[in-house]
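Below: the structure, in structure tokens.
Note that this complex is displayed minus one protein chain, with the remaining chains in position.
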Amino acid sequence: MSILGATAGELVKRLDRGDVTSIDVTTAYLEAIAAADGKVNAFLHVNRDKALEQARAIDEKRRRGQCVGALGGLPVAIKDVICTQGEPTTCGSRMLERFVPPYDAHVISRLREADAVLIGRTNMDEFAMGSSTENSAYKTTSNPWDLTRTPGGSSGGSAAAVAACMAPLALGSDTGGSIRQPAGFCGVVGMKPTYGRVSRYGLVAYASSLDQIGPFANDVGGAALLLETIAGHDHRDSTSVAAAVPEYSRTVEEPLTGLRIGIAKEHFVSGLDQQVEAAIRNALEVYRSLGAEIKEVSLPHSKYAVAVYYIVAPSEASSNLARYDGVHYGHRAAHFDNMIDMYCASRAEGFGAEVKRRIMLGTYALSAGYYDAYYLKALKVRRLIRNDFDAAFREVDVIASPVAPTPAFKIGELVNDPLAMYLSDIYTISANLAGLPGISIPAGFSQTNLPIGLQLLAPPFEEERLLRAARMFERETDWHRRRPASAPG
Amino acid sequence: MTTTTIIGLEVHVQLLTNSKIFCGCSSAFNPHQPNVQTCPVCLGLPGSLPVMNRRAFELAVKTALALNCDIAPFTKWDRKQYYYPDLPKGYQISQYDLPFSDDGALEIEVGGEGGGTRKIGIIRAHLEEDAGKNVHDETGRGTDSQVDLNRAGTPLLEIVSQPDLRSPQEAKRYLEELKLLLTYLNVSDCNMQEGSLRCDANVNLHIHQDDGHKVATPIVEIKNLNSFRNVELAIEFEVKRQYEEWEKTGKKMGEVAKETRGWDAARGKTVPQRGKEEASDYRYFPDPDLVPVTVSAELLDSIRATLCEFPADRRERFKGTYGLSDYDARVTVDQGQAFADYFEEVAGLCGDGKQACNWVTQDVLREMNERNLSIGEFPIRAAVLGNLLERIAKKQITIKSAREVFLELLAENPSRRPISSAHIDQIIAEKGLALVTDTGELEGVIAEVVGKNPKAVADFKAGKQAAVGALIGQVMKAVKGADPQTVRTMLVEKLGNP
Partner (left out) sequence: MAAQLTPADVLKVAKLARLKLSDAEVGDYTAKLGGILAYVDSLGEVNTDEIEPMVHAVELSNVFRTDEATPSLPREAALSNAPKTDGQFFLVPQILDAE
């Protein structure tokens, strides 16, 4: 049985049994990267020697009979926005081209404790701002299912790496859909946990009140395993919640009985691709056949979610990115007249167009005279969006929807139309505004063989319910077992 | 035409915590080893996050309670955004529209003895993080400025007064009282040299014209005031400058933008200083990385329980309990808590508050100043001085002898370190300072002196009361330590009332 393309759960079992070693697994994935990443461009940085060294140490631990962590030698790819001590962390930006953090993010510490092998750093839209990974300063990642199309974004590198069998697991970050949308576009499982479930300490901030780290995997079980590893309270993140973390990887196999699935009438409107809609309707039939009840719910303020998001996120971003001024770290312009000019030139050179656009938008929304009309207004509508969900979840257990209105779009197709690009996040953004957990699972293919994702949302801290509901569907379907032709192995 | 000076003060105080406000780095003053007290959080590194220091918040609330402020039941943290190299995140975490406290007052004594008190309103007190420190090139060659972030993230309490102060002297008095209160509360060391207490002053004039109209001059903010004396001097200068400016230009408040001026102590004048960000737009918004604080009645009670007696209350108590004058109460209390504690211990031991006050505010203070010692370092502990003064009250020695003992105790003498009450006995014995009240011992000497001085005796008998003084003097000379009161009584008795 091949290593590449196996699920994380299968690989952990084989590692535990001693059928394979971490060196075998890590080498297989490093070779896959060498073979396929020239076309896919999912990785920004692969430290082959360091990965093999970690694998060797874990194998050694096992050989000595020492206790080995839950990931026991499994490679994990990391979105290049999560600080790792001694490893470049560029956020896909020229600004941080030479930035090497002197500390590990909380999730990286957790991965190390779980004996993961950190196999490489994945490409992303600069500072996680984008829906196509085209905003990376370094390279454009392709969708493994069609190399002329985007993998989605901003965690496009992580999604493409898992889809193309270059890593069994990956971490991404999701601020407006940046895990779920690329998971949908690439036909893998991607999950955004409840805000506060995973510590943000060490996640380079885009929009602090929306950002959340989450897992990518090629099946629901893998997502459960990785989430279980990274979730839980961290005293270094004031917004991290001290709630018990269930054993997701164990409970994920237990189906839910009497599941009530909500569909929002506002989600099935013009702009939704017919093939996507058909795939979602089919998925609902699968659930119905499993005894689930499908109920219509209303999310009347969901149509404002994109507008709210494009005030709240840029406002926070304009502030979070003020620190990149060429003084303490990051790019400093070579030529400038004085200190203010040094700031302005360094930032102009270090940031790409979309990042600048959002900084400008956020600065404007927070500036004197506009704060109430934009920022404050957006925060009030944000609460109404949350209230809609609270009401809906009194009626249903999860809400099902498309992940994105269309399958993966072409590279370059939307890059000059920011508003159209923003609107591709229409189904995912609400969960970030409301702080809810959401998952994207493979639910079909378009006629041109592009993956289509199903999104499920649940009330805060109901990741367990979400994973079990997703697994029920996955067990009945084989969408998640399909691999793109570009994948090695 | 008369003028009224209108002054409001903004005071920044570093709080006495072990660690910084949002991270575990030490907040100790350390200018000589730059950039050794930093971490990802206070460097503002990408990915780092702040977590509020509980002690900083509690010290802030404690101070606000002592300033009679209302404590908000709900408070939050905001980002104040501006660019400066000592501000690594590009924003300062501060409090904008919902500070944790507001509407307080500090009572200050104004004028001399019996000058009364005035309540100076406090608009608000809020908590924020300090910035780092820029070291500028002073050579004028345009070389780089240096940035040290050791100080970045030190907890800072900003206390904003109402424009209730009416003279440079009042402003200084307010600062002295505030500093005293803060040191009494042990919330800050208030060391201005080290920057743990910093002050900006907002000053303008109300000019009352003869036709009854009142004109307000534009408000000027004076920065860089690094001593109380400089606050006084800068405001004095500014009052004159603003009046002259008004006479020259006639410009009133609202007609020009608020100006920031810096105090140039060397030249003794305020000079225009353009702001860090002209026409600043700080774009305050709630910090999404920090969560709000709700202050419960229990929390307030627990903090209130840590409050000590305030200086103003202590002065009143000293006046009542020990019979001190306004002046003495002020001198005793204003020297700081340790000094006032010293006084109280001495007064308690000797049972005579006024006597204790005289000694502490004159002898002890004088010797402390001469030797450049704090009261904690003063070699004669309160227990020893109390013991010495108790002997005066018990008529064991005279005040004059006690002073001799006091100076002898302070004299270089390694065998008397540390100084104890036993040393007092030793010195009294060595110098024969014990007060002689033994009438048997005195009777012979008195008889002898009376016999030798017929003229004085005759004068006394003729009604010249003063003549007895000379006789007392001779007896005292013969018997060292003789109690003058006893001698006088015995002499008068012997000679018979004139």
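A and B are the chain letters, set down in written order, and residue numbers restart from 1 in every chain.
Following the convention adopted for this analysis, a residue touches a chain if its C-beta (ideal position, glycine included) is under 8 Å from a C-beta of that chain, and two chains touch if they have at least 3 such contacts.
Since we're looking at a predicted model, the values are computed, not measured.
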In the complete assembly, which of A:Y29, A:F43, A:Y195 or A:F473 touches the absent chain?
A:Y195
Which of these, B:V147, B:V160 or B:V475, touches the one chain of the complex that we don't see?
B:V147
Candidates A:Q181, A:S199, A:N218 or A:S318 - the one touching the absent chain:
A:S318
Listed residues A:R63, A:R98, A:R250 or A:R481, member touching the removed chain
A:R98
Tell me which residue among B:N35, B:N68, B:Q169 or B:S420 touches the hidden chain in the full complex.
B:N35
On chain B, the omitted chain is touched by residues 17-19, 23-27, 33-40, 43, 45, 51-57, 76, 83-85, 134-137, 142-149, 273-274, 276, 278, 281, 283, 286, 288, 290-294
Where chain A meets the left-out chain, the residues are 98-100, 102, 194-196, 209-210, 235, 238-239, 241, 301, 304, 306-308, 310-311, 318, 322, 325-332, 336, 338-345, 347-348, 351, 356-357, 359-361, 363-364, 367, 370, 373-374, 376-384, 386, 418-419, 422, 432-435, 460
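Here is the rule we use: only the chains that are shown with their structure count from here on.
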So, what's the distance in Å between the C-alpha centres of chain B and chain A?
58
Which bits of chain A are touching chain B when the two form their complex?
82-83, 89, 91, 96, 99, 101-103, 105, 200-205, 207-209, 235-239, 315-316, 318-319, 322-323, 325, 327-329, 339-340, 343, 363, 366-368, 371, 375
For the complex, give me every residue of chain B touching chain A.
40, 43-52, 79, 81, 83, 85, 88-91, 147, 149, 281, 283, 285, 288-291
